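All protein chains of the complex are present and in place, except for one that has been dropped.
Entry: chain A
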């Protein structure tokens, strides 16, 4: 029985069919598979003009680069006089051996493989009497060109970013990390999307157990289509009952490679211009990509500022509610008088004002994100400035609340990971409600619950609070908050259990 006594509907089983297409590998089978598909194409070609030696070329329109197929596959078949002298079986063997100028040629034995190749943009050659087919990679290479990262802008760093094409992305990683120890393993995820997902790591550095866990978790994903980040992310993380991101993602190959060099395992997938780094630890989300490009002192100051901003974005509204409603003696007298003057004639309680403003802030942010940038900016200006000012002048909201909520919101934007900032936003609401019930006691209890929650989280066997907790007895917390000069930063994070801890001489 489900909620409210309603009977739970039995979900039918969803077994995976193996093989997916249980048909012999013939042209007829392929026609049947691609029945009612307008882009499915085939043509029969006479081998060197000999009407008795006819082969079939099969491809999917739009997936194949026509010039390449015509020039390097069809033309030699039609014009190579040497093929006229051979029988079909010999011609098949010669073509498999390199008679046709193509970088890759595979011999496919099953209909599943052949169909998969067709969809990937290969051209199949079917010879009468042969049980296998030749598959030539003549796919189009239409893709977005590599452009500067949009969400992680680089001031002093490489300006390339991942694109939607998986092989381009792995090539970008190869160009940054030329070590032959870089391993790239591939798995196909999604029954309908058949999306290639690559697992990247540096052999000898990454923890083999983490690699194994990543492979295993991806292998166990049995979904229809891998089209969005959540389709991967939510299936591989350890704990779904948290708002905090359990794996970090980046669109910058240099940052991705730094993660691999640090002992993390990377995940790239076809169709998404970003890469994941596992395991995810809390310190990782406080690091901005340009931190290592900045002077270490500046980077340290900025990191400390980010940590302070986390406290501000998380606690400021709750703290304001607590002191204004429960602990007025904590407010400096002049500030208290100023708050009283500002709150005169405002009809709402402090709690309601703060919660209302927090919700309004979220709505504005959400509206700004869903609209085109130019309109989004207009909405932000109208919402933030015009409506905010009007609300204060109309005595609906006190200016102090406006300042507190705006300061808390802006402080959240300093987080390099907006997913982490999003989790803090949720906890900001929880803490504000707790503060409205029990003042500072409630706020502190909420903060304690947050620490307990974070301390229970693990990402691929690594404590989420690493290195603040589970740091292997090393006093490295300070190094996380304050970036050391790079020549002094000799060891990889102990919590990642890397094969080789030393990162430099």
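In the analysis below, a contact is a pair of C-beta atoms (placed from the backbone, for glycine too) under 8 Å apart; a residue touches a chain by one contact, two chains touch by 3 or more; residues count from 1.
Heads up, the rule we're going with is that contacts and distances are computed from a predicted model.
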item	value
Missing subunit (named according to UniProt) among the choices "Rhamnose ABC transporter substrate-binding protein", "Lipid II isoglutaminyl synthase (glutamine-hydrolyzing) subunit MurT", "Spore gernimation protein GerC" or "Autoinducer 2 import system permease protein LsrD"	"Spore gernimation protein GerC"
Option touching the unshown chain, where A:349, A:455 or A:484 are the choices	A:349
Sole residue of A:20, A:217, A:292 or A:501 that reaches the chain not shown, by the stated touch rule	A:217
Where the unshown chain meets chain A, residue by residue	213, 216-217, 219-220, 238-241, 324-326, 328-329, 331, 333, 336-346, 349-350, 436-439, 441-442, 456
